[in-house]
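Here we show just some of the chains, and they stay where they sit in the whole.
A, B and C are the chain letters, set down in written order, and residue numbers restart from 1 in every chain.
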Amino acid sequence: MYSLTVRDHVMIAHSFNGQIFGPAQKLHGATYIVDVTFKRPELDQDDLIVDIGLASQTLSEVLSDINMQNLDEIEEFKGRNTTTEFMARVIFDRMAASIEADQLGETGKGLTALSVTLHESHIAWASYEGSL
Amino acid sequence: MYSLTVRDHVMIAHSFNGQIFGPAQKLHGATYIVDVTFKRPELDQDDLIVDIGLASQTLSEVLSDINMQNLDEIEEFKGRNTTTEFMARVIFDRMAASIEADQLGETGKGLTALSVTLHESHIAWASYEGSL
Amino acid sequence: MYSLTVRDHVMIAHSFNGQIFGPAQKLHGATYIVDVTFKRPELDQDDLIVDIGLASQTLSEVLSDINMQNLDEIEEFKGRNTTTEFMARVIFDRMAASIEADQLGETGKGLTALSVTLHESHIAWASYEGSL
């Protein structure tokens, strides 16, 4: 199995609901370093997993919807806790939808799986991975 | 599949038995940067994989048994080589036992797999992963 | 010249005032990975720059005042932009005051300079350094 990863980042504010979150129930924020991994069993005719330019651009577009935002104010996240693991899934779903919509071009059609990792600090990170 | 990783470290002394170890047969030591990854297929009702506070605290407690120790003097390791890969398994087993003993609380009950990575330097690291 | 660095982190929310900040004028947030470097020309009688336990604890206490906070609501920062470079200076000043107040014990008295670096992402960081 082949995989290619590209890295970008976002800076967001948010707060959590539930006693389990302790001081993180207050409005605070995070830089998420975002790694998206594209997987496929064979390379395409150009010896590529995916067009890395389109992959980076698509990730940047997906992230632009949440970058420099207060996640508490985004309608879609109402009633949920925008934890690092939750946001990994959100970005996974949006990247998967972009691939489905052919935004990665011909190379995107050969992808079979995706993994998204969000680093919230030097000592903690979370991922979501699944098939396409 | 979701996963969350927390990082901590230990500083230990030890020596190895067997010609294959060369100069490492002498008493020396290592800093192990320890990454523990918790996995589960779905998030809990708080949108969490695991209570990160309890996860970090449990890892810290598991590591405190070996931190600042000469591993050669620990009864449980007699007759074994405390290689990086062996210690990855030791920490896996102890973290798994802590989860089994409900030290990660309610969130720990949904975990289905665990992975432990020990970085012995900037150019070598070892892991053990398994189901819970 | 000797120097010792310890690393910790904070997660904060904030917004900026001024057209130069573009989308960062909106409420967002950041993880700051914080490196504090302690300097002195000679080691003390224990061959130390500073008691690393006290140094880490003091840094943790200094950071606890801003960790999990919306910096926009902190009185002291009113009228300022809490940029990464500004916050590096804030932490420098507070660490310097802690050293002045002998919170690093005997070892702290030999320190002659301090440097504080805040990493806001994998591609940007800011520092403030000065004499004590």
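We take it that contacts are C-beta pairs under 8 Å (C-beta built on N, C-alpha and C of every residue); 3 or more make two chains touch, one makes a residue touch a chain.
Since the structure is predicted, the reported quantities are computational estimates derived from the model, not experimental observations.
Chemist: Since every chain shares one sequence and 3 appear in place, tell me the total number of copies in the complex.
Modeler: The whole assembly in this structure file has 6 copies of the sequence.
As a working rule, only the chains that are shown with their structure count from here on.
Chemist: What's the contact topology between the chains, one of line, ring, star, complete, other?
Modeler: Per interface graph, the chains form a line.
Chemist: Rotation angle for the CA superposition of chain B on chain C, to the nearest 5°?
Modeler: An angle of 180 degrees brings one copy onto the other.
Chemist: Top contact pair of chains, counted by C-beta pairs?
Modeler: By contact count, the leading interface is A-C.
Chemist: Measuring centre to centre with CA averages, how many angstrom lie between chain B and chain C?
Modeler: About 31 Å separates the centre of chain B from that of chain C.
Chemist: Can you list the chain A residues in contact with two or more other chains?
Modeler: Chain A, residues with two or more chain partners: 122-123.
Chemist: Using the touch rule from the top, collect the residues of chain C that touch chain A in their complex.
Modeler: For chain C paired with chain A, touching residues are 7, 9, 11-14, 23-24, 26-33, 67-70, 120-123.
Chemist: Where on chain B does chain A make contact in their complex?
Modeler: Residue list for chain B touching chain A: 1-8, 43, 46-49, 51-53, 56, 107.
Chemist: What residues of chain A sit close enough to touch chain B in their complex?
Modeler: 16, 18, 20-22, 80-86, 88-89, 122-130
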